[in-house]
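Let's look at chain A:
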Amino acid sequence: MERRIEVNRNWCKGCRICVAFCPKNVLELDRKGTVVAARPGDCIWCGDCEIRCPDLAITIVREAAS
Partner candidate 1 sequence: MAVTDYLRRRFMPHIWCPGCGHGIVLNSLLRAIEKLELEKNDIVMISGIGCSARIQGYVDFHTMHTLHGRALAFATGIKMAWPLLKVIVPMGDGDALAIGGNHFIHAARRNIDVTAIIMNNSIYGMTGGQHSPLTPCGDQATTAPYGTVDSPFDVVRLASAAGASFIARTTTYHAREMTRLLAAAIEHRGFSVVEVLSQCPTYYGRKNDAGDAVAMMEGFRDGTVRIDRKTAETSDGDPGRLDGEAAGTPIGLFRREERPEYCEAYRRRVVEPAMAAGRGESETP
Partner candidate 2 sequence: MIQRFLFSGTGGQGVITAALVFAEAAVFGEGLNAVQTQVYGPEARGGSARSDVIIADREIWFPKVLQPNVLICLSQLAYDRFSPLVRPGGVTITDPFYVTRWQHATSRALEIPLHETIVALNGGDGLSIQGINMCLLGALSRLIPVVSPESLHNAVERRFPARHRERNLQALEAGTTLVRERVTTF
Partner candidate 3 sequence: MTPTGTVTPTGTGTLHFLQGNEVCAEAAVYAGMRFYAGYPITPSTEIAERLAWRLPQVGGTCIQMEDEIGSLCSVIGASLTGLKGMTATSGPGYSLMQEAVGYAIMAEVPLVIVDVQRGGPSTGLPTHASQGDVMQVRWGTHGDHAIVCLSASTHQDLFEIMIRAFNVSETFRTPVVVLIDEIVGHMREPVRIPDAGEFELTERLLTSVPRDVDYHPYFPREDGRLPMSHFGGEHRYNVTGLYHDMWGFPSDDPRVTNDLIHHLMNKLENRKRDLTFTKEWYTDDAEIMLISYGASARSARHIMEDRRAVGMRMGLIELQTLWPFPGELVRERCRQANYVVVVEMNMGQIVHEVKTAVDRPERVFLANRVDGEMITPVDIKHLVRVIQGKGI
């Protein structure tokens, strides 16, 4: 299973909720105020960012390895 954090940059309004509640400090805002997965290697795939995003801009993509 391959997993990655996908951010829809057009929908993100940079509210910082995902950044603040990420237990592993994976996310941060970039220069434009849009969220990015700065440290994806630390992610434990809890999905807290995905379910708390008010803009539905974050998706944890789960794909079976090819």
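Definition applied: a residue touches a chain if its C-beta (ideal position, glycine included) is under 8 Å from a C-beta of that chain, and two chains touch if they have at least 3 such contacts; residues count from 1.
How were these candidates chosen? In short, all candidates are chains of the complex that A comes from, given by their letters.
Since this is a predicted model, take the numbers as computed values, not measurements.
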item	value
Of 1, 2 or 3, the one touching chain A somewhere in this complex	1
Touch list for chain A against partner candidate 1, complex	10-11, 13-17, 20-21, 48, 51-57, 59
